[in-house]
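My questions will all concern the structure given below.
A single protein chain has been omitted; all remaining protein chains appear in their positions.
Now for subunit A:
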Amino acid sequence: MKPPILTIIMSTVISGTIMVLISSHWLTIWIGFEMNMLAIIPILMKKFNPRAMEASTKYFLTQATASMLLMLGITINLLLTGQWAVLNMPDPIASNMMTVALAMKLGLSPFHFWVPEVTQGIPLSSGMILLTWQKIAPLSILYQISPSTNPNLLMAMATMSVLMGGWGGLNQTQLRKILAYSSIAHMGWMIAVTTYNPTLMLLNLVIYIMMTLGAFMLFMLNSSTTTLSLSHMWNKFPLITSLILTIMLSLGGLPPLSGFIPKWMIIHELTKNNMIIMATFMAITALLNLYFYMRLTYATTLTLFPSMNIMKMKWQFENTKNMTLLPLLIVISTMLLPLSPMMLTLL
């Protein structure tokens, strides 16, 4: 895509999300969501092939439906309370409608079916933007209306999301689908704690974004989209192959890496609110996620798969990709655990 067009489109995406973040009027929030959706479709179709077209169509249909449901919630809120401010407590009907609309935008169960398919059809850089930047706007609205949401609905969606995220990713070898199911499971963790402590949802979002950006950048360095091509990485980038191990363990939520911080805090908050069964259940389903991350690292870092001799010549080529923030993201994704008290006070 030509640079001026890419600049305009990216600035529309960014300004759409920022409009959602800074508005206090429901109409401008809806306008922000629309701008975001309209501008991200060309980014999803950077490479023009039938898979990208199909992915863009599925993304468009789900997001347009969610926008209409959100507008219905806004209109019912206007009808029953007569005003447009966000910080007021909407009616339960309007609140449930908005929650369902935001769940469709985020890819929570039972509205998660579009996430793996759309992530699979688009290039790795577009998938990176889809799974990280597009989560910020709906979660900010959920943060703002969290006092008036229905806790039962959110808990049900969180339970289904961690289950679907864990089980769905077990049979995948395509890296984009693995990251899509990882996104569904992490969204489930974020939603579970929203009714009790929305700050922890923001903490989980920030750490999840750092880890997913790091993982996508590592895959983009090698231009690999399957586990098989990732398993040839030991020859080209021996050091970065070991970083795949740390990022995957961090995504799985193992201490002492920083992926453990949100899980620890969320389980702590759930037990404080007497939801011990939910906390145990979520911790156990996180093991499903850890299994497919570990399978990925087993193929990449811990073993050398048998390969043809021609695959072993890649070390002779220099790296040409410019991954600017990759070291910073790796450090943030793995070494932030000692700073967790500071992060809780900052957010």
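The working rule: a contact is a pair of C-beta atoms (placed from the backbone, for glycine too) under 8 Å apart; a residue touches a chain by one contact, two chains touch by 3 or more; residues count from 1.
Basically, contacts and distances are computed from a predicted model.
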{"item": "Options \"SKP1-like protein 11 isoform X4\", \"RT30 protein\", \"NADH-ubiquinone oxidoreductase chain 4L\" or \"Sorting nexin-1\": UniProt name of the undisplayed chain", "value": "\"NADH-ubiquinone oxidoreductase chain 4L\""}
{"item": "Residue in contact with the excluded chain [from A:31, A:129, A:245 or A:311]", "value": "A:31"}
{"item": "Selected from A:17, A:56, A:146 or A:258 as touching the chain missing from the view", "value": "A:56"}
{"item": "Of A:20, A:43 or A:71, the residue in touch with the unshown chain", "value": "A:71"}
{"item": "Interface with the undisplayed chain - residues on subunit A", "value": "27, 30-31, 34, 37-38, 41, 50-51, 53-58, 60-61, 64-65, 67-69, 71-72, 75, 78-79, 82, 84, 117-118, 120-121, 171"}
